[in-house]
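Left out: one protein chain. Kept in place: all the others.
For chain A:
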Amino acid sequence: MTSAVFNPTIATLALQALLGRRRFFLLLAFPVLLIGLVAVVTALTDGAAAYEILPRLGYPLVLPLVAILAASSVLGPEVDDGSIAYLLSKPVNRYGIAISKWLVALSATLVAGALPILVAALITGDGTRATALFVGAAVAGTAYSALFLAIAAVTRHAVIASLMFVLIWESLLGNLFTGVAWLSIGQWGLRIGHELSDQLPDPANLPWAIGASAVVTLVGVWFAGDRLRSFSLRGED
C-alpha cells in the first residue's frame, strides 16, 4: 500500500485547476474588494468605523466564501464530470490525494482570505488586533477548507451545501442563538484570536475551540480521502 503523503503531481494538477478556471478571478476579486472597501472607509471616516467591516463582512463572509471557492475548485469539477477517474485509476493513496488537494485549497484560502483580512485590519490601525484577527482567520480558514473539501467529495451540490452552512447555520442562526457558537468554525477562530487581543469576542472556551478546529480539519480531510477510495462512476444519469 502506498502511504498517505503529500503528492506533488496531484498538488500541481490541483493548482492548475484552481488557476486555470474563470473562478480564479472571482477568488481574486474578494480580497481586492475587501481591502479596497476598508481603505476607502478608513480614508472617509476613521479606522474604528472601517474595522467594523471586518467582523461583520470580511471575517464571517469573505473568508468562508473564499474557502468554498478554493475547495470546490480543487475537487468539485473533477468529481462532477467524473474526470477524477483519471487520477483515481492510479496506484496513488486516496488520503494522499485528499491531503494534497486540501493543502492547495488551504493555501488559496490563506492567501486570498486570511491575508487580505490582515492587510485590511492593519489599514484600520492597531497591529495587535490585526494579528489576532489574522490568527483567527487562519485557524478558521484551515477548518473551513477541510470541511468544504469533504462536502465537495460527497455531493454534486457542494457549493450550495457549503453556502447553506455558512449563511444559514453560521450567520443567521449564529446571530440568533449564542449556543451555535459552540458549533461554528468562525467562532472557534475568533475565540483563539481572542487570546491575542481582547477586542475579539469570547464566544466559547479555548480548549474547545482548539480541539474542535483540529477535529473538523482532520476528520474533513480523512473523510474526503475515504470518499475518494469509494468513488463510483455511474452510467449516464
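What we mean here is this: contacts are C-beta pairs under 8 Å (C-beta built on N, C-alpha and C of every residue); 3 or more make two chains touch, one makes a residue touch a chain; residues count from 1.
The criterion applied here is as follows: contacts and distances are computed from a predicted model.
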{"item": "Which of \"ABC transporter ATP-binding protein\", \"Isoquinoline 1-oxidoreductase beta subunit\", \"Penicillinase repressor\" or \"Phenylacetate-CoA oxygenase\" matches, in UniProt, the chain that is not displayed", "value": "\"ABC transporter ATP-binding protein\""}
{"item": "Identified contact with the non-displayed chain, of A:Leu87, A:Ala112, A:Ala132 or A:Ala152", "value": "A:Leu87"}
{"item": "Those residues of chain A which, in the complete complex, touch the missing chain", "value": "1-2, 7-10, 12-13, 16, 20, 77-78, 81-83, 85-94, 229-236"}
